[in-house]
Each structure stands twice: as C-alpha cells, then as structure tokens.
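Have a look at the structure below, then the notes.
For this depiction, one protein chain was excluded, whereas all remaining protein chains were kept in their positions.
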Amino acid sequence: MPKISRGFHALCIASIMTFLLAPVILVFPISFSADAYVAWPPSAWSTRWYVALLHNEEMVTAFRNSLIIAACVTAITLIVAMPAAVALTRWNFLGRDALTSLFTAPLLLPSIVLGLAILVIFAGYGLVGSWPGVIIGHLVITLPYALRVLITGLSTMPAFVEDAAGTLGADPWRVFRRITLPLMTPALVASAALAFIVSFDEVVISLFIAGTQLKLLPVSLYHYVESWTDPLVAAVSALLVLGTLGIVLIVERAIGFGKAVSK
Amino acid sequence: MTVSTVDADARSGGGRLLLTLLLPIIFVNVIAFIAPVANLVAMSFREATATGSMKEGMDLATWSSLVGDAYYWSMLWRTIWIGALITLVTLVLSYPLALFVSRAEKAKALLIVLCISPLLISAVVRTYGWMVILGDQGFLPALLRSFNVTPPRLINSQLGVVIGMTEILMPYMILSLLSGFGKLDTTLEQAAETLGAGPLTVFRRIVLPLSMPGVLLGCLLCFVLAVSSFITPKMLGGGRVALLATEIYDQAIVTLNWPVAACLSVLILIVFGTALLFYGQLSKIVE
C-alpha cells in the first residue's frame, strides 16, 4: 500500500476510535469545570462539583440504594442461575434447548416493553417503588447474562474431568464441590460482575418500576439532566466510569488467574 | 472442547433434582417475564376511559383508534427510518474499525476491550457525554466556531439522536463483526492475490462476502436496539424527536393510558418480528 493511503487509513481508524470513546473521556475535564453550566472550554477548573455531589442528598441516597439493589440482585442472580446452568448443561432432556432460549429471551425484548409490562402487572400488587419489585425486575435481565456466561463456563471445562472424578469414587455432589465449582470460579466472577454492572446501570426498567419513592442512581441522573444543565452529572459520570473500570480490572485479574489455572 | 455429559438415562433418577434446579429461574421468568408480557398483549385489547381507568371487556377499540391516527403512522415511519439510518452509519463506522482490530497483531486484546467496554457504562452516562460534546456550549460547537464554522443544530435534533445512538450501538456492531471476521483466514486473501486479484477485488470478492453473516447479525442487533431505545432519543432529542419508544413512556407514565402504551409495545414487537424475518431471509441468501 502506498504511504499516503496507509497514513489516511490509520487516521480514519484513529478518528473512529476517538468518536467511540469521546463521550466517556470528555466527562472528566467537564467534571472539573468551575462554571455553573456545561460549557467548553471551562472558564476555570475546580472540584466544586465533586463537593456539590457529596452534599446532594438525593444523589447520595440514590447511589447507596443502587449499590444495595445491585448487590442483592447479584447474589440472587448467582443463586438462581447457577443451578439452572448446571441443569441445562449436565442433563440431557427433551426441550432443553427451548428452555435455554426462553431463559435468554428477556434480553431480546426491548427493555421499554419489558419495563412497561412489569409496571402494569406489579402495579396491581403494590410492588412498584418497592425493593422486592425493583430486585425482581432487574433479575429478569441479569439472569440471561449470568446464565450465558455460566453455561459457557460449564461447557468449556476440560474434557472428562468430572467423569474422571466419578471413576475415582466421587459421588455427584462431591464432583460438583471438588471439581466443577473450583473450575468455574472465573465464570462465576465474570457473571457476578456482569450482573452487578447491568443492575447498577439499568435505567429503563427502573424508570418504570422504581416509581418516585425508591431513588436509583441512573434514574436520578436522568431526571437531573432533564431539569439542570450544571456539570454535577459529569462528576457522577466520571466516578461511575472509574468504578466500572475498577470492576473490569478485578474481573480481568480473576479470569486471567483462572485461565492460568485451567491451561 | 466439550465436556462429556453423562447420558440422559444415566441420570433418569434425577428428574426431581432437575426440576428443583430449574424451579427458581422458572419462577422468576414466569412472574416477571411471561406473565407481564402476556398481560401486556391482553392490555392492548382494552380501552382506557378519560379518567385513566379501564373499560370492561376486550375489543379492538384502542387498536382501531391508533390505526386511524396519522400521527402514529408518521411516528412509526420515523422510528423505522431513523433506526435504519443509525444502523447504516454504525455499520460504515464499525466495519473498518472491526477489520483493523481483527487484524491487529499487537495489543489486540486491549483494542477489543477498548471497543467493547463502553457497553459496560450506563447509557445515561454516555448520552450525557454526548450532551457535553454536542450541546450549544459544548465541545464540538466550540471546536467548529474556532474554525469559523457556524455549527448546525446538534442537540435537540434528529442529527444529535443519530450521532449519539451510533456511538452507543457501535460496540454491539463491532462485536458481531468480529465474530464474523473470525472465519476470515488471511491465507484466503493471499490466495486471491496470487491469483491476480488487486486489493479492491480481494475486498469485494473475498473479505466482504465472508464477513456478510457478521454484518447481517450486527445490523439486526443495531436496528432492533435503535428502534426500541428510549434514553438517548429522549435526552438528545429534547422531546422534539418523537419515536415509538419515547411515546410508549409518555403514554405509560405521563398520560397514563396503558392500553395505548400496550398497543405501541406490540407494534414494536411486530417491527422486531419483521426485522427478524428479513434477517432470516437475508442470511439464507448469504449462506
């Protein structure tokens, strides 16, 4: 390839990459703006919006609620998805594939439709705006992710190790505890992280079923942006990006470690 | 490698255990997925009174009022063509990037993580990032003004929605494309070159056809997500870009007309189904 066209090619790739990452990166400088509204370039730099954030009771509460909800959802997701994944990979039964598709179907449904559907039915039972209501609503979308990761983890295990344990005298429960469970730790960590992030970030379903009583961070952010134009949200966004990065790094270490074990 | 599964009848005694393992997930799916969706479809055949309560009985009244209303027709078309436009732009931008990433020798894993990781960040945060960039006092207008160009209306417009949605959906497209490029063996291209094909011909005759399954999958995914997305059009459209999804929200939360919201939801599902049918047909042709 001639030099010019290669240079042009590299430039194109770099610009597309910049486009992809621009919104995530630009919230950082804006979050340090000293201005009372979002403007580029900021007239001066400060940490005033981080300070404002700490004193914004709604945001702090919403953040705490979101953390609690995400933690609960993650725990329940693992408790529910783990046995299901074992059943769907270790048993051979009629309708297994259909059932697997059914359990991943909520991912294909637009979340706006799912949110509305859950709202309509939960409203009748007073679940809207309640903790259990929101947790169940989130479970519907975290379960398919976790199930997929766990099924992949279970079906890419080194061949025959479970059989081998059986021939050595381990009953099914001990095979699970001594062989299956340790070997799928990476998949468990990954699905837990995914469930946590999906639940913490979920906005559409929360918008429908969290109501006005139960404050959740993405919903509060959304409403804040609707009525305010100051860089407070940039500060929250910057923190969220860093938090997500942290989780990704933890998972990377866990899975990298796992890969080393199973190689 | 696959794990050997002990064959079915070796575990025939475990029928009850199997049911126990599956019961929790079935329970969650029934109460928060199957029942609500079935109920929603049924809801579309009810009719709301002026006070927001529901009339008795089921009929097609809500449906017929929707079908007779040109407002909804134009909204449907706008949703579909904006969805298609977003899909096209996303494809055009993602294809070279995905090709580059799949060919990268150094730092391939890092590049993939960079392309995919935006998925892990809340759509609200990413859309807010676009408000920072596209807003009247934002980064891009400032940049344009420094070159003495008068910026077009970027926010609270369809243009803004398309830009934001494109970026939001790119990771999905890149993922699909990468899975498609997986089948692409560079020796095939070398073989074509030894047979006398120039770079353009190699791309047109070898690379493009072999990556078609990934392209189709990515397009399906992006179209479906674009048609049903709500947060980004709402935040970047500023209420001026009325789409099916935003209308569902308004009807459900603001107007409190659940039957209309239910009808529009079913309509979105019909658009989904149609897209899926198209995808199936096109995949057959490509195969």
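So that you can tell them apart, the chains are marked A and B in the order they are listed, and the count of residues begins at 1 in each.
In the analysis below, a contact is a pair of C-beta atoms (placed from the backbone, for glycine too) under 8 Å apart; a residue touches a chain by one contact, two chains touch by 3 or more.
The working rule: contacts and distances are computed from a predicted model.
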| item | value |
| --- | --- |
| Listed names "CoA transferase subunit A", "ATP synthase gamma chain", "ABC transporter ATP-binding protein" or "Phenylacetate-CoA oxygenase subunit PaaB", with the criterion being the UniProt name of the chain not displayed | "ABC transporter ATP-binding protein" |
| Touch with the omitted chain, as defined above, among A:P41, A:P132 or A:P158 | A:P158 |
| Candidate in contact with the missing chain, chosen from A:L183, A:V203, A:L217 or A:V251 | A:L183 |
| Interface with the undisplayed chain - residues on chain A | 158-161, 163-172, 174, 178-179, 182-183, 261-263 |
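Methods note: only the chains that are shown with their structure count from here on.
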| item | value |
| --- | --- |
| Cα-centroid distance, chain A relative to chain B, in whole angstrom | 17 |
| Complex contact set, residues of chain B against chain A | 1-8, 11, 14, 18, 20-22, 24-25, 28-29, 31-33, 35-37, 39-40, 43, 93-94, 96-97, 100, 113-115, 117-118, 120-133, 135, 137-139, 142, 164, 167, 170-171, 199, 224, 227-231, 235, 245, 248-249, 252-253, 258, 261-262, 265, 268-269, 272 |
| Chain B partner contacts - residues on chain A that touch it in the complex | 1, 9, 12-13, 16-17, 19-27, 30, 37-41, 79-81, 83-84, 86-93, 99, 102-103, 105-106, 108-114, 116-122, 136-137, 139-140, 143, 147, 154-163, 166, 197, 200-201, 203-204, 207-208, 218, 221-222, 225-226, 229, 233-234, 236-237, 240-241, 244-245, 247-248 |
